[in-house]
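A single protein chain has been omitted; all remaining protein chains appear in their positions.
Entry: chain A
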């Protein structure tokens, strides 16, 4: 869930009133936000780097607000304020307009070389915008939030914003060999080739995370203006030449990416949020993008869509009884301008370009429910009549657990993931013989494989509890995982019971007795000839240990290990 950090006083000024922390928390809760933390820059620095570093930092109060992951329109102060003001019916949701410029329209031409690396680009112009320090910071911060969320750390979409007055169109979006790209990147004083830059940024704490997106590609994406000035090398860095400042008047925005839909959404979000500060409020100047196939598209799309939802459907799904007019009012408070039409039961809902999250009637229904207030909905019990059943394997497990404890054994709960060593080397097994499933991306050795036996976990539990009085008698009934090509995913669980006895003397007869007791509980008689169970000796490869296996329907095993003095047993529960 993205967290947006806004200055409290700035927020209250924009909202036109002040709140106590509790009141604002309450408002957030109702709207589906979460006031996560109240802090200040000073506090943050002092927490992360110590009090000394924080000296002199700002102690302006910051609200850190958690925003739902699909609400890109709430990722900046401007959007939050707009959403809350409309919700509280203090303002009407604005109409966002795209206009063609009086003079020449800005053009971005995509060449076909981009096809293999980053094929899509969209663009727009914010004309006569008036930044202040706070607005400028918010503009930069919004791009960062978008990059981290919908843009998937710039992999799907990367944003470049430029001072249009320093450039001259038309612009070309192409891809070139890294050695052929040379420019002065943002905040550097000299020119570097793309190869050099990729090296320099390897140690850059922020940029190093994006290098992998293009690093091993033969061609890197790059945008030029008509004079050959580099605007940006997406998704890594912009050029220094067209850098925007607080004094920038006209902003050229380009978004490049591998996901066309998301690139369009990102552009729409940026321009709808910041056209607020343009001379013509909420008006965005169009830009044209020529695709390699020669087709010309105009951006931003700023598409409004109409959806028809029946009032009784909303009432039925939420469990309320509101008039269509009231429902339309509720939706309008969620920035979804709605009116009752037709037979008086139809509500026409206008989906603005800011609400890309609305893709189905159920999304509209949710907004009606939020505006109605979740906590105002009458709770009722469904009349669904059903008979409960237990999953048979779990039912057996529950019964066995009780009786294992009654037999004096204590239940352990160990991890299903472990290292290869745990299930193979340490037990004298070859890893290939274990038929274990292997994890491809473990962060540490503890998560290399899924366990193929419960024994390592119990032995580790013993090792961690050596200070406890003896004897230790432990058991666990849980699942292990084995490869099995007959299953759809190529692996399956088995429910195992494993028990260990740990003492100064081996106590083989104790674990043997437990096995007898378990068989008694499972109603399996002793003696192979009677169709019952028997224990057979078999060798294990490691050391001098003796392994004994009981046959019939139980591939269970008893093992005496020389050190520590531990005897154990495992049983496949699924067999019973």
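Here is the rule we go by: a contact is a pair of C-beta atoms (placed from the backbone, for glycine too) under 8 Å apart; a residue touches a chain by one contact, two chains touch by 3 or more; residues count from 1.
Rule of thumb we're sticking to: contacts and distances are computed from a predicted model.
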Chain excluded from display, named as in UniProt, from "Potassium voltage-gated channel subfamily D member 3 isoform X2", "Cell division cycle associated 4", "Phenylalanyl-tRNA synthetase subunit alpha" or "Dihydropyrimidinase-related protein 3": "Phenylalanyl-tRNA synthetase subunit alpha"
Full-complex contact with the absent chain, from A:100, A:246, A:296 or A:470: A:470
Selected from A:16, A:50, A:428 or A:490 as touching the chain missing from the view: A:490
Sole residue of A:318, A:335 or A:535 that reaches the chain not shown, by the stated touch rule: A:318
Residue, one of A:324, A:353 or A:457, that touches the chain absent here: A:457
Positions on chain A where the hidden chain makes contact: 1, 29, 31-32, 34, 68-71, 149, 152, 156, 259, 261-262, 316-320, 357, 359-363, 365-366, 369-370, 374-375, 377-382, 384-391, 393-394, 398, 401-402, 404-417, 437-443, 446-447, 450, 457-458, 460-461, 463-465, 468-475, 479, 481, 483, 485, 487-493, 495
